[in-house]
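A single protein chain has been omitted; all remaining protein chains appear in their positions.
And now, subunit A:
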């Protein structure tokens, strides 16, 4: 306290805050929260890997790379970004088709596109390209959008979601769909359209159940509804994950002491089920802390959206934050048995790099929206 209040220190702090917020265009609060989260991720992954340091190092490098990408994106003023939205969307769409066509020749599911020098997943970039496109598209006309604009927006969502679903990569298709739908919702998709949409889905679902699904796919859905139906197979993961979470209790079994994790009972414990490891070792209190952290990031993101100065920025910031929200809650929902297992990582904690880049780029855009505000107009 005494140190912090000394004049020299105050000046130093003011200078560093200035550097981060005005020069690097980063949002101090968001940066702190993300860093905390990444720190927790490193700690949990170390345990999930059974005390191995090598893979954890790889994770740290990827997070670092993510920070760099975030900083790069934070430099781009939203007004500069907007015109590129349809271009980016079009290019990624072409890539998605290319992946599908090449997958046809390669025989089987393919998500990666090989451009000689770099390999990447177009579907991953679509998680950002679609909300960008939607925000640009919906901000051009008055809000809330008319029926025709809404219908066009739905089409814009359906095309990439359909292409990704065909790969087939249902988890990503879900996130991309949610990202696009979020923007549409923020732009004020009227309630009656929303009701109509739900009604339509409710009407189609039973038909799809009978005609559109294979017997084993139906079995998987039934297994989600009742994991004990198949305790040796698909239900096994979810049962063991719930045992892990439940046995954590209030205080948890302690770091590196999770028996479920270390005796191999938790499936995919570095990736999709990493939350189970965390909950087992850090208990209910840890879970509350982690959720508070996620919630704080989400609220900060939404606050940025709230304060944004034009429709494009508002919609984009809101859409990006809502995508993050879907990520977090779908993952936690699936490992705790509230939602079916769809294969989504827990942001910034799960091991694996493909999603971290788009995620951090998204946060970069958020920060840009916040730091490039024209101060005189608020």
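Throughout what follows, contacts are C-beta pairs under 8 Å (C-beta built on N, C-alpha and C of every residue); 3 or more make two chains touch, one makes a residue touch a chain; residues count from 1.
We take it that contacts and distances are computed from a predicted model.
Asks: What does the UniProt entry say the missing chain is called, choosing from "3-isopropylmalate dehydratase large subunit", "Peptidoglycan D,D-transpeptidase MrdA", "Nitrite reductase (NAD(P)H) small subunit" or "DNA replication and repair protein RecO"?
Replies: The UniProt record for the chain left out of view names it "Peptidoglycan D,D-transpeptidase MrdA".
Asks: In the whole complex, not just what's shown, which of A:223, A:358 or A:371 touches the removed chain?
Replies: With A:223, A:358 or A:371 as choices, the missing chain is touched by A:223.
Asks: One chain is left out of this view; which of A:40, A:99, A:187 or A:277 touches it in the full complex?
Replies: A:187
Asks: Which listed residue, A:38, A:67, A:81 or A:279, touches the chain dropped from view?
Replies: If we include the chain that is not displayed, A:279 is the one touching it.
Asks: Which residue from A:149, A:244 or A:274 sits in contact with the chain not drawn here?
Replies: A:244
Asks: If the hidden chain were put back, which residues of subunit A would touch it?
Replies: Missing-chain contacts on subunit A: residues 140, 142-144, 182, 185-188, 214-216, 219, 222-223, 229-234, 236, 242-250, 259-260, 263-265, 279, 283-284, 287-288, 291, 294-295, 298-299, 302, 305-306, 311, 314-315, 318, 321-322, 325, 329, 332-333, 336-338.
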